[in-house]
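As you look at this complex, bear in mind that one protein chain is not there, while each of the others sits in place.
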Amino acid sequence: MAISKVVNSVEEACAGVSSGMTLMLGGFGLCGIPENCIEELVRLGINDLTCISNNAGVDNFGLGRLLQNRQIVKMISSYVGENEEFERQMLSGELEVDLIPQGSLAERCRAGGAGIPAFFTPAGYGTEVAEGKEVRDFDGKPHILESALTSDFAFVKAWKGDTAGNLIFKATARNFNPMMAMAGKITVAEVEELVPVGELDPGQIHTPGIFVQRIFQGEKYEKRIEQRTVRNA
Amino acid sequence: MAISKVVNSVEEACAGVSSGMTLMLGGFGLCGIPENCIEELVRLGINDLTCISNNAGVDNFGLGRLLQNRQIVKMISSYVGENEEFERQMLSGELEVDLIPQGSLAERCRAGGAGIPAFFTPAGYGTEVAEGKEVRDFDGKPHILESALTSDFAFVKAWKGDTAGNLIFKATARNFNPMMAMAGKITVAEVEELVPVGELDPGQIHTPGIFVQRIFQGEKYEKRIEQRTVRNA
Amino acid sequence: MLDKNGIAKRIAREVRDGWYVNLGIGIPTLVANHIPDGMEVEFQSENGILGMGPFPIDGEEDADLINAGKQTITAMPGAVYFDSATSFAMIRGRHVQLTVLGAMEVSTSGDIANWKIPGKMVKGMGGAMDLVASAENIVVAMMHTNRAGASKLLPACTLPLTGVGCVKRVVTNLAVLDIKDGAFHLVERAPGVSVEEIVAATAGELVVPDVVPEMEI
Partner (left out) sequence: MLDKNGIAKRIAREVRDGWYVNLGIGIPTLVANHIPDGMEVEFQSENGILGMGPFPIDGEEDADLINAGKQTITAMPGAVYFDSATSFAMIRGRHVQLTVLGAMEVSTSGDIANWKIPGKMVKGMGGAMDLVASAENIVVAMMHTNRAGASKLLPACTLPLTGVGCVKRVVTNLAVLDIKDGAFHLVERAPGVSVEEIVAATAGELVVPDVVPEMEI
């Protein structure tokens, strides 16, 4: 009998998250971010958080909300982009930031979830990223040793999910969500549509429920677009 | 405009495969094996092959056919199982065999396809598998360094595929096929049903066409069952 | 003394609500038959399914749907299929709570051997090395002695190892034993089996408490 992962509210989903924890948050820019959980983290008012997320949203949406509130002490990301508050806190030294190549960030999360403590990659060799890391040549090409990332909680956002925690993502809203789901000690999935077990095609699940500890249907999704770009019809 | 990978026959699909090459072949037991390509490899009569495949089929089907014909000099596998000819050739020393933990085999293929030359895993520590390999502790637990696997050709079998090489596998016939598709210098996909580009849901592709160089619809599939096990209705 | 089904039945009592469980080939496969109705448990088979169901009804078997023993199976509601790399990510990443597998030999230090008899027999390790290296809970299901009557519970394994220091519990036709502090610890006797029989069949150091309850199965 399938293992039910359903919780009844975002409050229940975030129970146990506390100050000083390391959190992973899925999404790329504002695409595929766990909107409801982020709002709950803001409401909880916890702080000293280390957040692992490719970006930090924008100034007033997504992870940017937690940055504005100074709830984050450290970000592990690949891109700051146009988030002015992120850049300001980093340059002023208020916020500790580990910038990591995007592919290494994705792979380090996957490694954390897959029980692989470290792997070699060519990305970042000869740059700041390689400082203090072991370098080794393979086929005459230098690689650096990168370690796995895990977190106390991982917050991911999917399109559809079933009560057993199986997830399907929509289009490019998938991004970091599957790897972070693997790497969280407790993984919380919020979904646009929660369906009974058996409704999803077992061959078409992106994240198997084994990686998800809690699932709920988010109350509302703004799904803000960061760069609305269109062409003439 | 999508890149077409279609070839017109199994002969064309296997063009360039020659004696002494390293081949990867998808499948687990007889489930999800590239039946048509294997028959073509038998017909081509090439030999001195190194084959990377979880198993070697059974005595008279799947990779077992190549073993019977003494076309293989080395197998890289995780399981011999009930294949008597495989076991006989191995014990007599006629066949060189690298036995690898199944998870390490899968991950080594993925690593080969993903540009990761080596990674640490706990599997095999303290066993024959660890001989000659670097050992390192992470969190107080010993791990061994495993290297990536690649091949001259990878042969995979999918359920559906489109002309751009995008693949969908059925049920547990997926197994090693996606990782081997990633790791072949030339990856040949045979499918039960080849459809025009645009027919498959872009969110439901298991193996993106970028990993596939040639695709064709197999003429026939026997899909033999190794252990037919049923219960009473 | 237990038969294979009895061993499976006893091991089923190790399973907890909410657990993902990997069952090896042979006796372990039978464990699935003894899970109480309503218990939320999912079976993983390392060839790529979570939520494995019973064998199919005759005529409904599907060559594309098998377990790690290459047997035709079915999928339960909520099942998922995935590739081998993802499957072992679950195993290596400790997302599977319990592994049950067979063994040729087990030692007092928790070592296990089950894949090779040099010069005679090589089955290959399959997924066993990955499973034993990573699983938090490993239960070995096996006969207490081999066909020649020799103990399979040894001071040290004589066959090539599958894993070191990983087995914590063994369930045999004679007993349930825990492995700790370099010794086997007798936990339960099989119905009708005396402590003396177990002592005689165990080659490795065996710690016997004052009271050894008989299994409830």
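General observations
Each chain carries a letter (A, B and C) given by its place in the written order, and its residues are counted from 1.
One rule holds for everything that comes next: a contact is a pair of C-beta atoms (placed from the backbone, for glycine too) under 8 Å apart; a residue touches a chain by one contact, two chains touch by 3 or more.
In this text, all values refer to a predicted model and were calculated from it rather than measured experimentally.
Partner chains of the missing chain, restricted to those shown and counted over the full complex, are A, B. When the whole complex is considered, the residue among B:Leu49, B:Val80, B:Ala114 or B:Ala173 that touches the unshown chain is B:Ala114. Listed residues A:Glu12, A:Asp59 or A:Glu87: the one in touch with the omitted chain is A:Glu87.
For the options A:Asn36, A:Thr50 or A:Ser78, the residue in contact with the chain missing from this view is A:Ser78.
In the full complex, subunit A contacts the hidden chain through residues 28-32, 54, 77-81, 87, 90-91, 97, 99, 101-107, 109-110, 121-129, 159, 169-179, 206, 223-233. Considering the complete assembly, subunit B touches the hidden chain via residues 1-4, 110, 112-116, 162-164, 166, 182, 197-198, 202-203, 205, 208-211.
Methods note: only the chains that are shown with their structure count from here on.
Per-chain Cα centroids separate subunit B from subunit C by 28 Å.
With each centre defined as the average position of its C-alpha atoms, the distance from subunit A to subunit B rounds to 32 Å.
The multi-chain contact residues of subunit A, meaning those touching 2 or more other chains, are 114-116, 202-203. Counting partner chains per residue, subunit C has residues 49, 75, 81-82, 88, 91-92, 134 touching two or more of them.
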